[in-house]
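Complex shown without one protein chain; remaining protein chains in place.
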Amino acid sequence: MASRTVALGRGRAGGLPGLGWLALALGLGLLLAAVWNVWNFPLDGVPPGRKGLSLTLIVLGLASGIYGLAILARRMTGVVPALLAALLTLVAVEGLLRAYGVPPGLIPTPTRVATALYNSRTVLLGDARVTFVQEALLGYLAGVGMGILVALAAVRFPFLERGALPYAGLFASIPIVALAPVIVKAFGLEWPSKAIIVAITVFFPVVVNVVRGLQSASPLLLDLMQTYAVTPAASFRLVRVPSALPFLFNALKIGSTLALIGAIVGEFFGTTGQGLGFRIQIEAGRFNLDIVWAAIVIASVLGIAFYGVISWLEMRFTSWHASRRQPG
Amino acid sequence: MNKAVLSALTAALAASALSSAGAANVPVKLQLKWFPQAQFAGFFVAQAKGFYKAEGLDVTLLPIGDQSPIQTVATGAADFGTTWITDLLTARQQGLPVVHIAQLFQKSGYTLVALKSSNLTDPKQFTGKRIGVWPSGNEYPAVALLKKYGMTTSLDSTVANPSVQAVTYPFDPSLVFPDKVDLVSAMTYNEVDQIVGLGYSLDKLQVFNVSDFGINLLEDLMFTTQKTLDNKNFKNSGMSGQEVAAKLVRATIKGWNYAVANQKEAVQTVLVNCGNTCKGSGTRASAAGHQTWQMTEVAKLYRAGQTLKGNAGLLDRATYAANVKQLMDLGILKSAPSAGAVNYKVWEMATGKTAK
Partner (left out) sequence: MRGTAQPAVHLKDLNMVFRGAQGDTVALQDANLDIAQGEFVSLIGPSGCGKTTLLRLMADLITPTGGELLVGGKSPALARQERAYGYVFQSPALLEWRTVLNNVLLPLDVMNTPKATRQARAHEMLKLVGLEGFAGRYPWQLSGGMQQRVSIARALAFDPALLLMDEPFGALDEITREHLNGELLRLWQETGKTVVFVTHGISEAVFLSTRVVVMTSRPGKIEGVVDIDLPYPRNVETRESPRFFELATRVRELLRRGHGFDADD
């Protein structure tokens, strides 16, 4: 008897999210109806009546969907509300583009992009392998490695820090589009030239941040090590390196976004016919914007995943740092 | 009869032009396909000699980098544009309602250049070679030539083991030639001279004009959007879009005829309009020298085909049909373009002739 009451109570409490789901489903249904209504017409051949009906359905569908989402978002955490919002947006965009007959050579509909993504998956994955694994990742690792080495040298030899580090800051602000053609010319059209562009763009923030990080070590902690009469190497390992970690991860995160940009932009200045940047450029010239968008989707997913992995490592290694502290 | 009507119409147009001479000219934005250079001499001459003004048009010539002029015209940032026929037809295939209104160059100036020392004398020998091409839709003539000789390239996203390695780079041939590629794309009127400027005189170069090998994909044409042509009152000028197009085409043809006949003067006109973009490369860096070369070469492309028959600006129907067939054979076009892709009426209105 008691358990029954509890169940009833829970049912009443769940009434609100129930309404949310209902409104969301209704909204999605209306949006899908709007898309279906103008699905198969030539671009300039959508009858005005159908266009009007679809636009109305889209407005109503969005209103209902957003209302439902607002109710659900109050009770849900995590990525689900964001994903549902993206779904609503994509269906609405599909409907709008089809209702207005927007040429796919200007803006392809989401379904066209999805189709292109599927049909060209082999080529696009090959491009992604070249751009991400060979150019971005190898360049990134090389740039980070070199950056750390140079930072260590700069901290070890103060003349380097005073003589060369100010230039690092200057070089770091050279826009990549100015750098790319020179590097491609110097190192050839294959992937290594792009990896070098990536390495250079990643290198400078790493140097600047790691030097700043190593120097950020508290003088008190260095004094403490002195009172323990430990070797300078041990003091470096025990105090300076951990102090530099949050700075290093900061540079690693900046670098993770720079790496993919560098690889893609580098490809605009000459390639041997593979890579996401090459694909975007060549297919944009052919007005195959669906493949261009598919390549952009892949680049975005890779970029977000890369950033995510670095953030996870940062959480893992610097959870003690003030900026990473969990409340409570 | 027809002719009489047209000449009457022409007279009326001229009259309206005269009557509106005092009033503000109609602002027209025309998108070029590259930076200001002698390859657009006709446009600059028409502007400088007041041919556009005489038609009641206030024309602005817009430069562009390595994007397609289609984009700016289709989105309304420009009213008219000049581009290559493949660019126009592929854009139409993707739903962009752009329309061909006049064909300025009657012959392709696209070439592939190799060093004579490479011993390449026939396209059949291109297998296994590396070819430098420009992206953004400018790669098609090379692709077509290779396809004709049964070769595939890495530009085709469906081919796993291409017989020719295509290399893309941004326009300047010195970025890749001759150390990174065996053959490089070059326009007769531009990059060929740049390569000469790099220290390879013409007698050291093997130049493959693709038009000599049956690939004559037409280049500089004039186009606009269907929407502009359908406009009954272009920018509140009281003229229809079609009328404005006809005036623009007429003045442009006049400009080109003048430029080709007075090349020295045309080069001077262009030089006023260009900064660094007119310079050549290396030993041929002088802007005046390079633009003189360019003017000489584009004159050859203009003075060919229909121009020689007195129909400057007319798209030759047979060449167009051959272009379409070639592009379909290549798989670049998936179906034949609709009749609306080319509008002959504008040219007829502009010249008072009948497009045969």
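By written order: A and B. Residues from 1 in each chain.
Just so we're on the same page, a contact is a pair of C-beta atoms (placed from the backbone, for glycine too) under 8 Å apart; a residue touches a chain by one contact, two chains touch by 3 or more.
Quantities reported herein were computed from a predicted structural model and do not represent experimental measurements.
Seen in the complete assembly, the chain not on display touches A. Residue in contact with the omitted chain (choice from A:A142, A:V230 or A:I261): A:V230. By the touch definition given at the top, chain A reaches the unshown chain through residues 218, 220-221, 223-230, 234, 238-239, 242, 245, 318, 320-322, 325.
Here is the rule we go by: only the chains that are shown with their structure count from here on.
The touching residues of chain B, counted against chain A in their complex, run 68, 70, 74-75, 87, 90-91, 93-97, 130, 135-139, 153-155, 157-158, 162, 165-170, 175-176, 180, 332.
Within the complex, the chain A residues that touch chain B are 43-44, 101-106, 120, 123, 181, 184-185, 188-189, 268-274, 278-279, 281-282, 284-289, 291.
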